[in-house]
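Pasting a structure below so you can have a look.
A protein chain is absent from this complex, but the other protein chains hold their places.
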Amino acid sequence: MVNIVNALVSPTPSPSVTPPEGFVPWEQTLRGDSLLLVAIKAVAILVFLLLSVLFAVWFERKVISRMQERIGPNIHGPFGLFQLVGDALKLLLKEDVSVTKRDRVLYIAAPLISVICAFLVFSVIPIGPAVRIPFTEDVTPLQLTDFPVAALFILACAAVGVYGIVLGGWASGSTYPLVGAVRSSAQIISYELAMGLSLVTVFMMSSSMYTQDIVAAQADLWFGVLLLPAFLLYIVAMVGETNRLPFDLPEAEGELVAGYMTEYSSIKFAWYFLAEYINMLNVSAVATTLFLGGWRAPWPLSAVSDGVLNTGYWPVLWFLAKVWLLMFFFVWVRGSLMRLRYDQFMRLGWKLLIPIGLGWVVLWGVARVLYVKDWLPSVKQVTVPAAIVLGLATVVVLFWPSKPGEEKTGRGRVKEIDATAGGFPVPPKPGEKLPPSPRSTRTVDARSQAKEKGDRDKG
Amino acid sequence: MGEQELFWVMSPVIVLASLTLLFARKAVYVLAGMIVVMIGLAVFYVTLEAPFLGMIQVIVYTGAIMMLILFVLMLVGVDQKESLRETIRGQRWIALAAATGLVVLIVTTVYRIELPIRDIGGMNDGGNPQVIANALFGEWVLVMEILGLVLISAAVSAIVLTHLPRSGDRRSQAERAEERVRARLNPVNKPMPGVYARRNALDVPAIDPEGKPVPASISRVLKARKQDKDGSEWRAIGKDEAAE
Partner (left out) sequence: MTFESPIIEWAPLAPVLIVFAAAVLGIVIETADPKVWIRRRLQVALALVATLAAAATAALQWSVLDGDGTRVVVDRIICDRHSLIWMVMIAVFAALAILLFSSRVGGDDAFAPLAAAAPGSEEEREASEKGLAQTEVFPLALFSVGGMMLFTMVSDTLILFIVLELISLPLYVLVALSRRRRLLSQEAALKYFLMGAFASAVYLFGAALIYGGAFSTSFTIIDTAIVQYHGREALVLVGTVLALVGLLFKLGAVPFHAWTPDAYQGAPTPVTAFMAAATKAAAVAALIRFLYLAVHRFEWEIAPVLWTIAIATMLVGTVAAIVQTDIKRMLAYSSIAHGGFVLVAVTSFEREALSAAVFYMLAYGLATLGAFAVVGQVREVTKDGSLGAEATRLGQWAGLGRRSPWMATAMAVFLLSFAGIPLTAGFIGKYVAFKAAFDSGGWPLVVVAVLAAVVAVFFYVRVIVLMFLTPVPEDLKDAVEVTESTGPSLVVGITALATVLLGVVPSVVLDLASNAAILVP
């Protein structure tokens, strides 16, 4: 018992970080930040996020169009880029319609809560290592702040952000928003558990909750590889956490119109909209920081001339590339998967993700004790295969076909029916099947087949 | 380091927020006040060099517990106002007197006390979360284990009080759809109002294949308000009529 604890809290012996020449410990440099510098950083993050959201809207429209074999916005400006300016202006200038039964204070406060909490997360995300500010002698990390529990701060912001949704749903004084809000609170709480569990092993490995420490600990091997199951868990949980397809149940259009934001319009709706997209950026940035090596260059590049690409302003590029890769993933998922039913969604969260998360934490804890106690030759020799096996098992479980579809309708014969016998088209009953559509001859396929047949008949 | 200033800024906010507990009429306002109190406390913890506690305060209390309370309130009716009728007469005054007594007792005591300034420098050596981990799994490990038992019994208790096992077999969506078809019920949804009729307003019933109106297509609410139409006047023109 005690030994296990000892192993878990003692500092990591593995990944050793060799600081590059002229490296100043980042925490001290952060302490040295002048108030002006802090303000500049904060504004920079704000501007970056706002621009990213605008870009994300265009990006999403463009990518999803391509996936649906459309072109997407292409009229205004190069690649339709100015479309997003129009989108933004339209959103802000629309008529502000609100309901009379709303709760005046909370109706306005709710979207604000959402947006503020969304903005806060980026303050602890390290966008780059310590760099020299051009034209000055000051050295500062590309990060607003960092503190001993920065990684927990992210979870805390997410936790408070939910209130924006819940209170907004309630303050609208209407049924659909209320149901949407209740659903959403249940959803986010459930998936936050899975998300928190996926982070535990990251903390175990980095022995720290400073985000910069976590990035530093991934110098040799990304946690996304080393802790693959945790990474997969996080990926699923992050989609659930941001209410994106296939988990966008709080605003399931067919059932709830637009969920908690049904009664919001114009600029107040824009706040929610902003919060949703910033949250996507947030979870992507967190995934990047905790699992994908943060601002560090990916492997072949990191080896270039002794890691020169990990210094200076280069890391910003890697960071942005990773974040937008994840953003692409979000869009890809949206383009590929259908929305889950609410009970399926909850079952996935509670009966699959959370048990897997718990199991993984225990397994990793045991493995780590074995390693620290030196009962294993090397952490990589044992835990990497274990991680891979477990990851595969997770994937298999996730994609295992639920009970093979028994042919309950088939009683040997399938009767063909006349679909329009009574004058009205009727769908087939169980055990019946429709005759081939008369239009089937009109498709290109059918015509070419017919032509071939005709050719053969002739020949 | 700005601790005192922050205290004087935050404490009025917290006190005001906590007053909602006494004076707010709507339950949601009370909860909102509580949330502000919780976050304010978290801020205090962080400034007092206990960042881990501060974050846990937000994640657990604000994020989970208050949210669950809000959740329950929403399910049981968030708009209900409390009945202010007293079942026991005069208990408000008794309670007020007792509370005043307690406040006076505590305030006078605390006022007289002079607490020494304790030097807690070095308490966080090695990192605040690490120090807490050492305490929880070192000196207090037995307590953590007892807490585990408390949580087990709480979880089991909650299940005992709320879990209804499913009676009968669970049927899949496909099976239920098939049953509906066999029973000659609506195989999919009920028809929308106005289907095959000449107008598709909400109060106009759909027309079935025989040209009769389908009452089930209109919302029950409209029927209760007697705002529905019988549909005869909106029937699609049949072949016979068209011929005439």
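Some notes on this structure:
Letters A and B mark the chains in the order given here, with residues in each chain numbered from 1 onward.
Just so we're on the same page, contacts are C-beta pairs under 8 Å (C-beta built on N, C-alpha and C of every residue); 3 or more make two chains touch, one makes a residue touch a chain.
Remember, predicted model here, so these are calculated numbers, not experimental data.
Annotation: of B:21, B:68, B:96 or B:152, B:152 touches the absent chain (contact as defined above). Here the missing chain is touched by one residue of B:105, B:174, B:192 or B:216, and it is B:105. By the touch criterion stated above, the residues of subunit B touching the omitted chain are 105-106, 109-110, 112-115, 118, 125-127, 130-131, 134, 137-139, 141-143, 146-147, 149-150, 152-154, 156-157, 159-165, 167.
By definition in this document, only the chains that are shown with their structure count from here on.
With centres defined as mean CA coordinates, subunit B is found 25 Å away from subunit A. Residues of subunit B touching subunit A in their complex: 26, 28, 32, 35, 39, 42, 51-52, 54-56, 58-59, 62-64, 67-68, 70-71, 74-75, 78, 124, 127-130, 133-134, 137-138, 141, 174-175, 178, 181-182, 187-188, 209.
Across the complex, subunit A meets subunit B through its residues 1, 5, 8-9, 103, 106, 147-149, 152-153, 155-156, 158-160, 162-163, 166-167, 170, 178, 181-182, 185-186, 189, 192, 196, 207-209, 408-409, 422-424, 427, 429-430.
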